[in-house]
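Only a portion of the chains appears, each positioned as in the full assembly.
The first chain written gets the first letter, and so on, giving A and B; residue counts start at 1 in each chain.
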């Protein structure tokens, strides 16, 4: 494990050295695009409004509706892209790599959370599950920023996103309860059902399939709704996420500085691993960055819901605050830029940034 | 005058994700029905929370009317998950019309 951890340093080191020459501009422009993009600015507005204790709030039904819209839209777009590009061996490797990453990353997280973080086994397992799984909105924001930087991610990455949601829940539960302690057989079956048929997995894969079947022609009919409106909806959704993230951390009581540090360093570390793996299995630079972002992101929808059922004794004040109030903003504001720069530097080193 | 009988009214506040588990127990003790009301926000030992359906951190209130005997059975069946899952259960006598239904 240690050699891997030291690669964080490598990763950090890579940024100044490798990117200086050819990729300095890329990184700068990514950072700039991040902070002049309305999408990110609305997120900052949400954070700010909540810190100032404004009563600005988005009705829940609207927020829920927007998240369904965003998932349907990226599923569709991914499916259409795959219908156009066809499927090759990379798709299979990316899916496998995603599933493996989601299942394995919680082990590292669990170790760090128990030792450095000082959490008990139960809470370590619960938090670890969040970091193995993914955040749809982080992914979507990254894809937008990558497109602005002319580094689009491949369409099939949506399927990877869906595939990475759930394996981490299983390993997190194993870590929390011991491999045999995941409850009675019927409970485990219910758990698995919950996990594989949860709303976001079904909607992502379902609309991905619809995109593949309908193809570009079918998509053309609905693209004014699902494509043209996308970024605007993302703005309002991130405004809400900013409000929720900031409000949660202001009322949080359970977060130590050690946990806060983990909530920042773990996504850097996981992101670097993701970029290395993505480059290793031959993804293009945009998809590599997207894969890195998936590894770096932490779930705050599917996994908390599963934990409430399976580990009700674990403290939502810890896992939600870490994933939603620290890691999520850090990823949106800084880490997407870091990961992209790292992917570009590696991709540039191997064979050019496309 | 309308004839009324006395029944127990039980209200259980639970994470929305747990409501199905609660209503399964209600069905198991053969109470005839239940009703779920939405909840907006609250505060307890973990501090305040607001209904953030996005992160699934919302609660619901399950209300059910039953005979004294079934109500006690329900309470004792729920007891194991009351503490572990942070449920809040209150129970009191009410008059109902057409009491034979419950």
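Before moving on, here are some points about what is shown:
Criterion: a contact is a pair of C-beta atoms (placed from the backbone, for glycine too) under 8 Å apart; a residue touches a chain by one contact, two chains touch by 3 or more.
A quick note: this is a predicted structure, and the numbers were derived from the prediction, not measured.
A single copy of each protein chain is placed in view; the full complex in the file contains them as A x3, B x3.
Keep this in mind: only the chains that are shown with their structure count from here on.
If each chain is reduced to the centroid of its CA atoms, chain A and chain B end up 36 Å from each other.
Chain contact summary for the complex, chain A toward chain B: residues 60-61, 63-64, 67, 240-241, 244, 247, 251-253, 300-301, 304-305, 308-309, 312-313, 315-317, 320, 324. If you check the complex, the residues on chain B that touch chain A are 15, 17-18, 21, 46-48, 50-58, 81, 84-86.
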